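The other protein chains are all here in position, but one chain of the complex has been omitted.
So that you can tell them apart, the chains are marked A, B and C in the order they are listed, and the count of residues begins at 1 in each.
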């Protein structure tokens, strides 16, 4: 049973550490965090050890859940130590830095999995399975709707890399996951409508992006930093022989009827609730990769490709032109 | 093109008269009503004549939409005049009176159609069609939910014949329509929960009735005189190979999402809105019957059978016992 | 009661002529069509007269339902005759020709209403009413989905003016209707995925368009010439305080459950069924305009504005750049 060390005791580190602790196929080696007391609290809850950054790489494998700026360096240390590694997205906000990091990974021959958790959502993975099974013929138009319940605080926005790199990057990976062929052109239109401080900081909070593949398949992504009814996460795939949709998820199936109409629950509040099952399935995939001969997926290249799309989209939003992508990495 | 005279210029008479006026396959001969000014107003709106009760039977056919107490007598006058006749339910609140009226109809050989409009609702008739097509195998349990939006005024209740004869009779005919075999046993449980004045008048306003056919198929009917969310009209048919449901109908498909959840329209307010299409289709069926060799359906016997069920249910509600029905009329 | 003459006995002319015949507030003056036998058949069904193109303008008002190429000329004849006129969209495929026609309308001072029927759909007009009532705060992202059930025949495509002018023009008017402020920038991505003969003729059959208003509100329009599940017509409005959606419309509310899941009806097949109520309400609005002092809406300017958007979108689809629009007509 492989041991897994978790770096980072924040919100996402807590999710992964708890899932490792509860997973019968792996052992939680311990928790490391620059904030020692955060590490200690989490380690105590999960009855595991606090690790130094040094000792992290003595575990059989490592999950990196620390701040973005530390990701690439930690991956390279894992590479140096020959340890398979899971890293939360993004590897780095700079694509050249991602490239150099991936080169280190390749040289060391370690396995690297990137945290695009939505691929593991039961609804989206079922949609993917049925798409691949040909249920709607050939895919023609893909629509991804992704809205956060409320904008993050200004200090988060400041270091986030912007809406396209911080938020839409999940949708860009989802587009790649479902389209099944590379995207050759992107176009973005974006505004700051939700919160003027976001606009003043040079970022946007509302965006509509169009992607096109080599075969002309079209994809729309809609992002907003605010949805009063919860964490809006939907997909709609239009094909030659039908449509597949993954609707939102609610806490219960209770509905009330009165003179105002029929009211069902708002959607689940945010990613902790909505993607709880996805995080567990993601961990299973990582354990599969570190336990056997299976290649990790999504891997570092997937992280880079999503990032290059976000780069191009940022370009397009500024230039008001479609931006082409070459197939090279 | 056959002419149709309408007796009764009240709420239901207005529906039928308007539908006759708009139907390209029939001609509105005129309107009769004891309240001459009501007849005059409706006749003016529809650009037709006011008729005396005498002249009504000079038309090719007659639709009886006057108060219940006048139904049987008017049907007998139509029989005497040899005119096909449509009569709103019920023929009479007394089953013996219904029997004597039907005897007159049989002797005269006239066609008599009874106003069980719900058979013609597009949703319920489609459910029936698919049930008959075998979509869910053999029917095992039928559930009919039927709730008025609000209780009628006390003076209406007083002469209504009671909830079972006034309101549930529609559901009893619907049960016969869908079950496809005669009902041999009924059981009723009823309460006055909505409006104490209804209970004080000796009537009930909430009822749950169980029917059973000779082959053991079960049917539930739920009635309430009040549903805050509109005129609740639903059917659910459970069969050996699946379930068919007809859901409620709403005015629009608009839905709002906010922090309270997702809210769709309340159901259509009452029968004028919900059964508008049914009344038109019902008229078409009457015109078919009077224009050609087609037998009218539902006919007078259907009216009597529903009434005998209501009689038995009234018995059961008092005795707290199941009441058996013979197959004879 | 004003008389209305209908020019054109084709599919859309039949709808309007039937609605005029059934409307108690107007009189059908007659039908004109270059194909005399088509006019005669329709006139006979509706018990009205066949008109020559000359006599059409003797009626109190005219509805133009003939082929597109004849629209502008007929509007100008109505202007010359001083008759209020309803014209199916578009006024002309050439924007300069539309401008000269509108100049004639202005000079004559006649009322001109343009057939953007979807504004009158009960679902969309209710969504508009609730949007205007502030139910979701400020509108931020508008999504319009509009897919035909199946591509038209090649000969129709050839003279249609292309997907943007023939099909999306309805959605562009809907965008203007709902956005409540002018659109200043458009971007289009389009492909031929449905039918290669459409692509070979230089047209597209699948398109995703982004619009932006002066205040940065974003709008997406999705078009496809084929939806295997019916005529897909949906709107979703995302605002600062919630979301409003108008879902598709089905023939019945019947649902079947079996081992395959729960299945409801496909959506209504095409515009005749889906927009039946819209056509009737549109006629009522035209009658309001010709009967009283009310200005017609949507008027000729609305037709021109939608067309200028379609022109700009065609540009954008070719240049892969966003195209700006000035506010001038």
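Observations on the model:
FYI, a residue touches a chain if its C-beta (ideal position, glycine included) is under 8 Å from a C-beta of that chain, and two chains touch if they have at least 3 such contacts.
These figures come from a predicted structure and were not determined experimentally.
Taking the complete complex into account, C:261 is the one of C:261, C:292 or C:327 that touches the chain left out.
Of the options A:26, A:65, A:78 or A:127, the residue whose C-beta touches the omitted chain is A:127.
Only one residue from B:74, B:198, B:227 or B:257 touches the chain missing from this view: B:227. Listed here are the chain A residues that touch the chain not shown: 22, 122-123, 126-127, 130, 135-136, 241-249, 251-259.
Residues 138, 140-141, 143, 147, 185, 187, 189-194, 206-208, 210, 212, 216-218, 220, 222, 224, 226-229, 232, 238, 240-243, 320-322 of chain B touch the missing chain (whole complex, contact as defined above). Remark: the residues of chain C touching the chain excluded from display are 227-229, 257-266.
By definition in this document, only the chains that are shown with their structure count from here on.
Relative to the centroid of every protein C-alpha atom shown, the closest chain centre, again from C-alpha atoms, is found for C.
Contacts with at least two other chains are made by residues 257-259 of chain B.
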